[in-house]
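Report on the structure given below.
The complex appears here minus one protein chain, its other protein chains still in place.
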Amino acid sequence: MLAFIIRRLVQSVVVMLVVSLIAFVMFRFIGDPVDQMVGLETTVQERELLRQQLGLNDPLPLQFWHFVSNAAQGDLGISYQFKRPVADLIGSRLPATLELSFVSALFALLMGIPMGVYTALNRESVLSKLFLTISLIGISLPTFLIGILLIFVFSVYLQWLPSFGRGKVVDLGWWSTGFLTVSGLKALILPSITLGLFQMTLIMRLVRSEMMEVLRTDFIKFARARGLTNRAINFGHALKNTMIPVITITGLQMGAIIAFAIITETVFQWPGMGLLFLQAVQNVDIPIMAAYLLLIALLFVIINLIVDLLYVMVDPRIRIEGAEA
Amino acid sequence: MSDALLSVRDLVVEFPTRKGILTAVDRVSFDIARGEVLGVVGESGAGKSMTGSAIIGLIEPPGHIAGGTISIAGQRIDNLPYEAMRRVRGKRIGMVFQDPLTSLNPIYTIAEQLIETIRTHMDLNERQARDRAIGLLDQVGIPAASRRIDDYPHQFSGGMRQRVVIALALCVEPELIIADEPTTALDVSVQSQIIDVLKRMCADHGTAIMLITHDMGVIAEAADRVVVMYAGRVAEIGAVRDVIKDAKHPYTKGLMGSIPTLMQDSDRLTQIPGTMPRLTDIPPGCAFSKRCPEAFDRCFVEQPDCRPYQGRDVACLLYDEGKPQ
Partner (left out) sequence: MTMDSERLKPPGLWARVFDSDIWYSFTRSKVIMAAAIVTLLIFLGALFAPLIAPHDPFDMASLYLMDSLTPPMWEEGGNPVYPLGTDDQGRDILSAILYGSRISLAVGFASVAFAAILGISLGLLAGYMGGRVDSIIMRIADVQLTFPSILIALLIDGSVRSVFGGIDREQSAFYVLVFSIGLSFWVQYARTVRSSTLVEKDKEYVQAARLIGLHPLRIMASHVLPNVMGPVLVIATINLALAIITEATLSFLGVGIPSTQPSLGTLIRIGNDFLFSGEWWIAAFPGAALAILVLAVNLLGDWLRDALNPRLR
């Protein structure tokens, strides 16, 4: 088990290094950093001095090392558009994105898993067919269109919920939260549904197909032949086995939510990292793009490690190395 | 025959498919007495496993029992509602499947699976159920049962796992065990051990066995009587000794000819020409007629019934009164 976790840790480090390399290549070679930082009237000598100061004349491996070690210390360079440290910019936007992603993930899991289980157990029922139809529509409607639709119905037509922004936020140290005010919570509803709907349908379909697969296995047949109750078979045996693959893929989806927040944040003018990143793409602000890539990769890696630990907890075949396994 | 434990009469199992209805089991009748070991032999697809599944009420939809009756100790069980049938499974009829590797739920310990089954059918507390489970594991020959009971399935070898499966099937002392190819997936070296365990356990508890296999050797070793099935129908039923020494049905004769023996010094094993027809194109008349070396004109049009002949039942027109000389 320890070997398993160590192996996963090493893999995570490799992934982070690869992503760092990509970010570094973007940072270093896409557009000349010096051009972006100085005006047209700067002399060649001044430029060369700046190059020297920035270490752009060092050997590339050394530059990469500086890039990685700076990034590890939170120094992600200066934004071309805002002329401010990227780390500060991202830090101020992080809470908004994480809160939105968290609520969306919760929504996707709390709705998706029960719907998946229900449709796997009651394949012919009308409600199952309704769920499946909804899921197909949920997968087919682009996220931004769902957002627009929700805004049109609940903000423009019914005027129940706000269509943009985070509402009133409360500062807890450097973290600004929307969880503590009514307007903050109301502002979360539409964006969370928009962001979570796609993941919800994915989770529902995944749980459904995995559970149907498990229900066909020999050990379920044997459990039935032993006369166990339906409840024990479906929820004790089938659901727990279903959750093993579901945990893995759901973990990846949770990471995807943070990235998909780009779209939702644009539709709802949500002041998060995604909106910052999109502005960076539009204005070719490479340091922000590179930093965002690194941050997303880091979040992915963290989520994956948590998923692996959960996996170890659920599956005894990994937890206990058997005599012949 | 009135004191039979299990009585199957004219059982028909059908599968609707888009090419029409397939009859997987066609008017099969037989009895099993208390404590008896009845072998059921035939090629794969002959309907023997399907008969077993029908008895325990676990035919996979869309397959279903389309006719006939199944009774245990005089009580009909083929038409019981789901919940009533569930209480029969495990409690009165147990089942052992082919593959011990997949019959056990990999994420629960042996103890959890045994105790759950025991407590589903018997009014015992956790402690008592555990003691009973350890006793059972001891009886099926698991060394250090009180310690190994808390292991997971993957920590046991194939033969040991099949012992656990037998313990699970027998843990509330059913009157009948259906063993569907219990040794096929195992190493040759442990096959006879498992058959011994099964026989001994059933003898100790007075349990009857329906032993489904394609292996005449297993039947010869373990069974009292044997049912020979071909293309969903019964070809011959009789005492194992009689059938092996003096088979009547041409198919059974062919089946016996294919068994190697040490006693007789025959030059080569005989083989039945052709293959068993697929369920989609069973010929009219006798299902075996096209491969039968002794077939005559009536065999191609008239379907033989199973009739008593010299102390056994044979479904063959050769032993019919209207046989041409």
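Here the chain labels run A and B in written order, and each chain numbers its own residues starting at 1.
One rule holds for everything that comes next: a residue touches a chain if its C-beta (ideal position, glycine included) is under 8 Å from a C-beta of that chain, and two chains touch if they have at least 3 such contacts.
Computed from a prediction, not measured in an experiment: that's the story for all the values here.
Visitor: Taking the complete complex into account, tell me which visible chains touch the one left out.
Guide: Touch partners of the hidden chain, whole complex considered, are A.
Visitor: Tell me which residue among A:76, A:204, A:259 or A:276 touches the hidden chain in the full complex.
Guide: Candidates A:76, A:204, A:259 or A:276; residue touching the omitted chain: A:259.
Visitor: Tell me which of A:13, A:145 or A:306 is the one touching the absent chain.
Guide: Result: among the candidates, A:145 touches the missing chain.
Visitor: With the missing chain put back, one of A:6, A:106, A:172 or A:284 would touch it. Which one?
Guide: From the options A:6, A:106, A:172 or A:284, the contact with the absent chain belongs to A:284.
Visitor: Which residue among A:9, A:49 or A:137 touches the omitted chain?
Guide: Final answer for the missing-chain contact: A:137.
Visitor: If the hidden chain were put back, which residues of chain A would touch it?
Guide: 15, 18-19, 26, 30-31, 136-137, 139-145, 148-149, 151-152, 156, 163, 209, 252, 255-256, 259-260, 262-263, 266-267, 277-278, 280-282, 284, 286, 289, 293, 296-297, 300, 304
What we mean here is this: only the chains that are shown with their structure count from here on.
Visitor: If you average the CA atoms of chain A and of chain B, how far apart do the two points sit, in angstrom?
Guide: 53
Visitor: Please give the residue numbers of chain B that touch chain A in the complex, ascending.
Guide: Residue positions touching the partner: 56, 58, 86-91, 94-95, 97, 99, 102-109, 116-117, 120-121, 152, 154-157, 165, 168-169.
Visitor: Give the list of chain A residues in touch with chain B in this complex.
Guide: Per the touch definition, chain A meets chain B at residues 217-219, 221-230, 232, 236-237, 240-241, 244, 314-317, 320, 322-325.
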